[in-house]
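The following block contains the structure, expressed as structure tokens.
Only one protein chain is missing from this complex, and each of the others stays in its spot.
Labels run A and B following the written order; every chain starts at residue 1.
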Amino acid sequence: MKELEKTKRISFSAVIIILAVLIGVLSFKKPNNIFKKNIELTLKPIASQNYILYQKDIFATTINNLAFIDIRNAFKYSKGHLKNSKNIYTANLLEKKNKEYLKHLETQHKTIVLYGSEPGEASGAWMLLTQMGYKNVKLLCVKTNYINNKFSISDYPLEKEQYNYAAYMKKASSGGIKTKKIVRKKVIKLTKKKKKVAEGGC
Amino acid sequence: MGPLIPNGIIPPEWNFVIAILIGIVFGFTLEASGFSSSRKIVGTFYGYDFAVLKVFFTAALVAMIGVYYMDYLELVNIEELFVLPTYTWSAITGGVFMGLGFVLGGFCPGTTLCAAAIGKIDAMATMLGIFIGIFIFSELYDFIEPLFDSSYLGRITISDSLGISPYWFIFLFAILAVITFYVVDVIRKRVKKVFY
Partner (left out) sequence: MSKTYKIKKVIVKTEYKVLAALLIILAGGLVLLPKYEKNSGIKPESFLLNIMSTERYITTDQIADKIIKQDPNLLLIDVRKKEDYDSFSLPNAVNIPLEDVLSSDSEAYLNQDEYDVVLFSNDNFYADQAWQLCNRMGYKHIYVLKGGLNEWFNTIINPKEPKVTEPELAFKQYDFRKAAGMYFGVGNNKTTTTKVKPKKVIKLTKKKKKVAEGGC
């Protein structure tokens, strides 16, 4: 007889398991955006550096195949931008309509070219899109200028060393680079007297 | 989301508190299933009681299904879960020794403590035996070490080494488990009843 009393426990546990699975499945939402597992996807272009487009490349290829995306904010974009470029601010990249637009470009086999006021600004957007599995995304290595109400782009010295570091250090350490001492005017500091505050606590 | 502690959802300080709570529940379940009786445990070996087999098979099955459902629903990341590393030969040798002790003493390490807690003298003796065994093992460790570390296969699971999808493995395992339960029941009915 005793064994029979356990029947209730069994049916309870069965019902609870079914409920748990049902609630889990029903409340589950597929994630909208995912990072692809394949990390090679990103490392390969980084190693070969072929994701960087230079200004001269734009004119070399047929411009019809390129879709420019301006990842600066709308204010900067409205002041001036590349011809035929669309403005998608980095922060809005994951919005539904923007993703649809990017997907649309991909189905047309267009190369998505990102640019910002300098390459560093667009590198985050490039990384995001590439790791999410977009294939034809490139980064335009230019600096945008806005001079005399005119928008223009110029080449950006990407990761170029401004000094020959080792040689410069050698010269500097042997005293080859003189630095003069400057004499400054003395400034008399005045400190305001603080009013005494009655301190207290509970 | 999970596992909760490595992902920082529960602070690691809670580790031991949770461990103690789970331990208490585990001990309660062992005792409630009657596992603190050595006769019940060795029953699996002599073929008159298969409660141990059924309980552990069911536990493995439920846990397996649960974990994989949770992984599917992104409640737990299965790749972050700990998998015990496999050392083939030391596992086999250790298994043989443990099995021997199992039949001799009538307890596995967990149930020993359970039975000792409810005052069984034989369990206390087995506990003493466990400590002596640990002592001998530690003293002989230098001698045993080559075997202990040999044939390391890494952190693999059965579905990894068989090369099949874990989902299919679970399905086959479930069918196998149910068949085993049935067969075991048939055997139990044929064997002469033992009262204990």
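Simple rule for what comes next: a contact is a pair of C-beta atoms (placed from the backbone, for glycine too) under 8 Å apart; a residue touches a chain by one contact, two chains touch by 3 or more.
Quick caveat, the model's predicted, so the values are computed rather than measured.
The chain not displayed touches subunit A at residues 1, 3-4, 7, 10-11, 14, 17-18, 21, 30-31, 33-37, 39, 42-43, 46-47, 90-91, 93-94, 119-120, 123-125, 127-128, 131-132, 158-163, 165-166, 168-170, 172-175, 177, 179, 182, 184-185, 187.
Residues 5-6, 12, 56, 61-62, 65, 68-69, 72, 74, 80, 82, 84, 108-111, 165, 167-168, 170-171, 173-175, 177-178, 181 are the ones on subunit B that touch the missing chain.
Quick note on the criterion: only the chains that are shown with their structure count from here on.
Against subunit A, in their complex, subunit B makes its touches with residues 62, 69-70, 73-75. Contacts from subunit A toward subunit B in the complex involve residues 17, 21, 24-25, 28, 31.
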